[in-house]
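Have a look at this one.
Excluded from the complex is one protein chain; the other protein chains are retained at their positions.
Per-chain numbering from 1; labels A, B and C assigned in written order.
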Amino acid sequence: MRASGELAELARKVLPRAAYEFYAAGSDEEISVGEAAAAWRGRRLLPRVLRDVSSVETGVDLLGTRLASPVLAGPTAFHRMAHDEGETATAAGVAAAGSLLVLSSRATRHPEDVAAVAGPWWYQVYWLRDAEITRRQVDRAVAAGARALVLTVDAPYVPPRATSGLPLPLPEDDELCRSVGIGTRLPGWEQDPSLGLDAIGRLHRMSGLPVLVKGVLRADDARACVAAGAAGLIVSNHGGRQLDRAVSSADALPAVAAAVGTEVPVLVDGGIRTGTDVLVALALGARAVLLGRPVVWSLALGGAAGVTTLLDSYRAQLATSMALAGCARLADIDGELLYGGP
Amino acid sequence: MRASGELAELARKVLPRAAYEFYAAGSDEEISVGEAAAAWRGRRLLPRVLRDVSSVETGVDLLGTRLASPVLAGPTAFHRMAHDEGETATAAGVAAAGSLLVLSSRATRHPEDVAAVAGPWWYQVYWLRDAEITRRQVDRAVAAGARALVLTVDAPYVPPRATSGLPLPLPEDDELCRSVGIGTRLPGWEQDPSLGLDAIGRLHRMSGLPVLVKGVLRADDARACVAAGAAGLIVSNHGGRQLDRAVSSADALPAVAAAVGTEVPVLVDGGIRTGTDVLVALALGARAVLLGRPVVWSLALGGAAGVTTLLDSYRAQLATSMALAGCARLADIDGELLYGGP
Amino acid sequence: MRASGELAELARKVLPRAAYEFYAAGSDEEISVGEAAAAWRGRRLLPRVLRDVSSVETGVDLLGTRLASPVLAGPTAFHRMAHDEGETATAAGVAAAGSLLVLSSRATRHPEDVAAVAGPWWYQVYWLRDAEITRRQVDRAVAAGARALVLTVDAPYVPPRATSGLPLPLPEDDELCRSVGIGTRLPGWEQDPSLGLDAIGRLHRMSGLPVLVKGVLRADDARACVAAGAAGLIVSNHGGRQLDRAVSSADALPAVAAAVGTEVPVLVDGGIRTGTDVLVALALGARAVLLGRPVVWSLALGGAAGVTTLLDSYRAQLATSMALAGCARLADIDGELLYGGP
Partner (left out) sequence: MRASGELAELARKVLPRAAYEFYAAGSDEEISVGEAAAAWRGRRLLPRVLRDVSSVETGVDLLGTRLASPVLAGPTAFHRMAHDEGETATAAGVAAAGSLLVLSSRATRHPEDVAAVAGPWWYQVYWLRDAEITRRQVDRAVAAGARALVLTVDAPYVPPRATSGLPLPLPEDDELCRSVGIGTRLPGWEQDPSLGLDAIGRLHRMSGLPVLVKGVLRADDARACVAAGAAGLIVSNHGGRQLDRAVSSADALPAVAAAVGTEVPVLVDGGIRTGTDVLVALALGARAVLLGRPVVWSLALGGAAGVTTLLDSYRAQLATSMALAGCARLADIDGELLYGGP
């Protein structure tokens, strides 16, 4: 498995500088983005021995969908900045790995085109000031076959990033790109900062789809979202791109998972860079994880095939780490695997 | 927002070396001055989501005065060393930002001149060996319109600093500068090391003004000061310029705030270098914060306008961080925002 | 006593690069291998004074065998890669120091040849997919005089190492070397990943020898192994060569020792690099320790004499540290010697 730092470094060489920096950047002083990975790597494991690990099963059911492993492709914006084919290449790569894509509402390919080559996919959505735009986005995603919606709730405003503005290489006169906010800031496309818990139910009724809430870091928020109808939670600090100094998702996860129990699945993203990180995340209470930047780097480096290789390698290393930790099935992974507890 | 280290670095380039070092120095081994900022930066946040943050209000009432934000300009000495106009420029800059200036009794402009261009201001005072001097200073400040007094209590003696003596560029033959101790050490101008709790009441009776006590780091001292009539407390280790190895104000704040409750406002200074630091300070129990060196650097770099820009940028970043943390009002900020608690 | 880092550095200069890297490497990101030694070195001691330490006794009885000190030579593979004579030199060196060798089942000398020059020795064994091979290995070891078996249980699979494949200098056409898996991967020689607790009893019945279980890091596994008939436990993370990020053996030891009590001896390996580390290990609950890489480096540098010198120096430094800590006998070493407790 290619080390994560190496992957980013290789991608930096093939991407236009502005594109690389757009993806790599965190907000403000880049504290949260800088420490995300270490929070997973810092945990130590207490492997079990003399368990039958002659076959290791990484498959998982997530909201009714069977996936090859609990490693998903999380929502990231503007894939045509990373690769000419953009999100269709990502989707094809994810499908080949038996995984699931969370398509960003800031995608630079039409959802119908993505759906045509995708396996199972969910659609990520911001609730915009012009709610009619949101409704149209959701309707279109539903029609195209999205199996669930992911409502991002940690971005009422966009804070200063280490890099300003959006990079050049995207076609600014492309109608789609404009529609997702590239090059120009269209009125109404800003996120609605007055959004409340009721958005979860409204989105569910609007779409008929299960709604996962992305960006939860607190136990009380987690419980409130579930009570408001969330079908799942994604523990996330938005890749360190929203509130800088937000706790790492690795540190936030245990309390959220404990608060939610098994009622709905708790997913997590942020700084997961190896299959062993996935094992740690599951031991801390996650049902699955999402990869952000690694998918973009792999897309940039190898297109659809690069994305498949990435997800396959995570799955393989997760399987090896599970076996060495004495876990034949995901259900064998629990907090007792962690030295010092979850 | 310009990073704090960058601000100091820019100021270093425009200030005479002795002036820069006078402001930058800490006492002895400069341990406390060196670790102040990290104590704020080290705290991690648990942002709330799905709160209505469509409008964020940073305004605060402090001892009856309404301010644009809980970010004040703390008392620092000898502003004419940093800028030709000295404290009048500072005061004008602070007023333009809707903030409050704590005028140092070691100011190098007459209080009446400062008052003429200032918004609301408080007057910082040392209780000197020659109490008559203190009385005259206080009378003059009261007459000029100070709204409160800030009694500095952590400086019974002046310890060795990393830089010795006072820098050259100040006019040593200027009567005012002499009066505040520049160039010569005038008899009676040393602080009275026998000062006790009763000074708080005496200062209040002398002036008719509320008296805040600056330099408190302990819960028991905090309670004693409030019992003795303090109208507010400022948690401070004097910018690391008095007892070296004094605990950072960030670490001292929670116990002081818990001891005092809501009886009187608890303010804090020391190493606050971003709007997010302000958010952390308020979550740890502060009602407002004071900036020391950043005001001096901004004054040196941009005069009154520089000071306004500084305070405006703190306010703006505080507002952004509040919104991203799900806090629409200052009252929404509490210890539960902090990972691991206050 | 030669510092451990120095020893490895000297060995690096005399060994073929591939051989050095084979021994030095850890798995994956080499986190566990990199932090093993620091976990011992980080503990601080509370020496006792005014005890009679005019004679210090380091001798220990281990499963009925008297040894000069509680420092054993642990099982490491392919000694002919380190020295032409291979395991016979190691065995002779260990015997001269009055210590015990745990002969690896991946040895590159026939067990009968090793036994001819060895003092007391145990035989390390993997339970292979082709159990008949394991039976033949065990029978041969029993016949040659092994006093106990060490069943390695932390290696159901071999994870990626920092170095790939096996080094060149070994004679690939040598029947013995082939038999232990060098150069080619023979069918059936892989470890059986379905192994369970019953293997302990089966191995005991097969051999008539006491069976120690090597690779235990958890208290619950320790209890289960003892209940299943283990005659001893070896706390180990396989030198950081199996599950990367497995807890250090120093951190795992106290809970295992507490769980097992005095029922069976608990041994430990991993990162023990000085006689004072041995003192710490015993204070944390170990009855004896095993050295891995230091034995290989000493073998490479000095053959049998090098191994003797190494073990003698550990014993001497242990005796000195015991005396300085007020411990005349191993039984005087307990958890109260450790600042902060075990």
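The rule is short, and it goes like this: a contact is a pair of C-beta atoms (placed from the backbone, for glycine too) under 8 Å apart; a residue touches a chain by one contact, two chains touch by 3 or more.
Values in this document were obtained by computation on a predicted structure and should not be read as measured data.
Across the entire complex, contacts from the unshown chain go to B, C. Of the candidate positions C:R43, C:R161, C:R218 or C:R245, contact with the unshown chain belongs to C:R43. Only one of B:C225, B:A257, B:V280 or B:L324 touches the chain withheld from this view, namely B:C225. When you scan B:G5, B:P160, B:G261 or B:G341 for touch with the missing chain, the hit is B:P160. When the omitted chain is restored, the residue from B:I31, B:I133 or B:A316 that touches it is B:I31.
Although one chain is not displayed, its contacts with subunit C can still be listed: residues 1, 3, 41, 43-54, 274, 276, 280, 317, 320-321, 323-325, 339. For subunit B, the list of residues touching the undisplayed chain reads 28-29, 31, 153-154, 156-157, 159-160, 192-197, 199, 213, 215-218, 220-221, 224-225, 242-248, 251-252.
One rule holds for everything that comes next: only the chains that are shown with their structure count from here on.
Subunit A maps onto subunit C through a rotation of 90 degrees [Cα fit, steps of 5, range 0 to 180]. Counting every residue number used by either copy at the subunit A-subunit B contact, under half are found in both chains.
Averaging Cα coordinates per chain places subunit A and subunit B 43 Å apart.
For subunit B, the set of residues touching two or more other chains is empty.
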